[in-house]
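Omission of a single protein chain aside, the complex is shown with its protein chains in their original locations.
After this line comes chain A, so read on.
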């Protein structure tokens, strides 16, 4: 009995192997293309990966080797996956007859551990493009081309142009991003809700819009944000804080051209305090009628101004070691 099972399994596997080996290149393409028509990219296993990328082939294969399982914590894989699926879906959908002769496939690490091993891959995701080895578009080398993920997860359009570059003289179906109905509906709802609300609340909103104090506050806050390097954070995606290498946190980045997110907030707060105390000294204090209160307020604001400016100078000295000027108390 046991022997029989063994025998049948052996026979069966031999048969499938022989079958796979026997299949011609165009048959394989037909098979996988029809699979792709239902779900593209085709979800591959180890065996189907080997079969699909076997030589000779008269078609091209784009395979994404990824690790989607949460265990591997591959952030890039998860970010790229929807873009990849979008690309594969819109390409196959736009080329149902298979004129471009490309198959898009995905091989997860969980399904094809050995493939990763044999290719010596340490990282994921990896995107390979296998050019055809026979037929009119055959290239000289059967070696796959590897996509460069150093720029982070790219949009489908970028990868599309990368793939299209290796497929000259063949149709390149464009990417069709599905309409995000939820987003449209929610935008519409929010917009109409906002309009209704502002119509109802107009008598209450109008004084706020016309209030000079509100506009002054908005203006000053934006100026403080811009002059404390907020746009730098936005453009460069700097970290909020960073470790100092000894287990602590360093709040201020080294070097004149660097900064952390928290650092700019500290600086903005100091600018704000300095500006506020100057405004108080210039406007509030001279308008106080009681001499004693005025004296106290003056001393308080004056002291704050003095100390914070000194602190600002000392922080700036930390950023720029050659800087020589300082004020007490932070000398």
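Here is the rule we use: contacts are C-beta pairs under 8 Å (C-beta built on N, C-alpha and C of every residue); 3 or more make two chains touch, one makes a residue touch a chain; residues count from 1.
In this text, contacts and distances are computed from a predicted model.
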Name of the absent chain as recorded in UniProt (options "Mitochondrial import inner membrane translocase subunit", "Ribosomal RNA-processing protein 41", "Oligosaccharyl transferase STT3 subunit-domain-containing protein" or "Tetratricopeptide repeat protein 7B"): "Oligosaccharyl transferase STT3 subunit-domain-containing protein"
Touch with the omitted chain, as defined above, among A:119, A:231 or A:249: A:231
On chain A, residues whose C-beta touches the chain left out of the figure: 148, 150, 162, 165, 211-213, 215-216, 219-220, 222-224, 226-232, 234-236, 256-259, 263-264, 267, 270-272, 274-275, 278-279, 281-291, 294-295, 298-299, 302, 305-306, 309, 312, 316, 319-320, 322, 324-325, 327
